[in-house]
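I have placed the structure first, in the form of structure tokens, so that the comments after it can refer back to it.
Note that this complex is displayed minus one protein chain, with the remaining chains in position.
Coming up: subunit A.
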């Protein structure tokens, strides 16, 4: 961890404890001693398919955080079934890769994921779940997502400054985020 990253993460943690945002189980947050990894509980919002269900999000921060996005995935026994969440916990969400900006935070990522859950109309993993889970890298940041949104043409997404060693999986996702 760089000094800047540690300083920022300490501030984020203090901020989260102070604000205690709805839908996040801040008191149960587990952080590694160097703050490199966090596990945060999130609760599905009332009136949605996931109402009251508790899931765990795992954040892993690199030394270049917040300039590079954190690696975020669901872990634990219950992975939410959702058209953008694979059964191994990997999440297809553009702010976790090419739409990340340093102005985002752990809190805004959690809230985006919760809102993604809330807008779901069916509890189902993505159609390519089986093949993705069998072949993907354990690290979701190694996946190169292609977002086919309205706002851009087909465009490969990659993060210019991250560690790019290792195998890269290529999956095409239909996404309107």
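Rule of thumb we're sticking to: a contact is a pair of C-beta atoms (placed from the backbone, for glycine too) under 8 Å apart; a residue touches a chain by one contact, two chains touch by 3 or more; residues count from 1.
The rule we apply is simple: contacts and distances are computed from a predicted model.
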item	value
Per UniProt, the name of the complex member that is left out, chosen from "MOB kinase activator-like 4", "Ubiquitin thioesterase", "Anaphase-promoting complex subunit 11" or "Transcription factor"	"Ubiquitin thioesterase"
Residue of A:15, A:78, A:115 or A:137 in touch with the missing chain, whole complex considered	A:15
From A:81, A:104 or A:133, residue that would touch the chain that is not displayed	A:104
Where the missing chain touches subunit A, by residue	2-5, 8, 11, 15, 64, 66-68, 98-105, 108, 144, 146, 150-156, 158, 160-161, 164-165, 168, 170
